[in-house]
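As you look at this complex, bear in mind that one protein chain is not there, while each of the others sits in place.
Right, subunit A next:
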Amino acid sequence: MTHVSVTVDDGHLAALDGVVQGLRARGMQVDQVLDGLGIITGSVPPGAAGALTAVDGVVSVDEQLAVQLPPPEAPVQ
C-alpha cells in the first residue's frame, strides 16, 4: 500500500464527505479527514494513486513524505 495525502480545493472544503466517498470509490482506504486543512490522508494499492486525481474537488495527490530526526545523542539535530 502507498500512503498518500489528498489535498482538496477551496470549493469543496465544506463538502469533504462527498470527496471522501469519491476517494473510497476509487480504492482509497481513508484514515483521516482533516477538516481544518482540507486534506485527507490514507493509503491506496500500488499504482492506484493517479486515479484519485479524477475525483471532483481533488487538487493533488501526493505520496507521503517521511521525516527522520537524528538520534538523541547527535550534536546536530
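To be clear about the criterion, a residue touches a chain if its C-beta (ideal position, glycine included) is under 8 Å from a C-beta of that chain, and two chains touch if they have at least 3 such contacts; residues count from 1.
To be clear about the criterion, contacts and distances are computed from a predicted model.
> Just by its UniProt name, which of "Glycolate oxidase iron-sulfur subunit", "Sugar ABC transporter permease", "Phosphotransferase system PTS sorbose-specific IIC subunit" or "Subtilase family protein" is the chain not shown in this complex?
For the chain not displayed, UniProt's protein name is "Subtilase family protein".
> Tell me which of A:Ala15, A:Leu34 or A:Ala54 is the one touching the absent chain.
A:Leu34
> Can you name the residues of subunit A that touch the chain not displayed here?
3, 5, 7, 31-32, 34-39, 41, 59-60, 62, 64-72, 74-77
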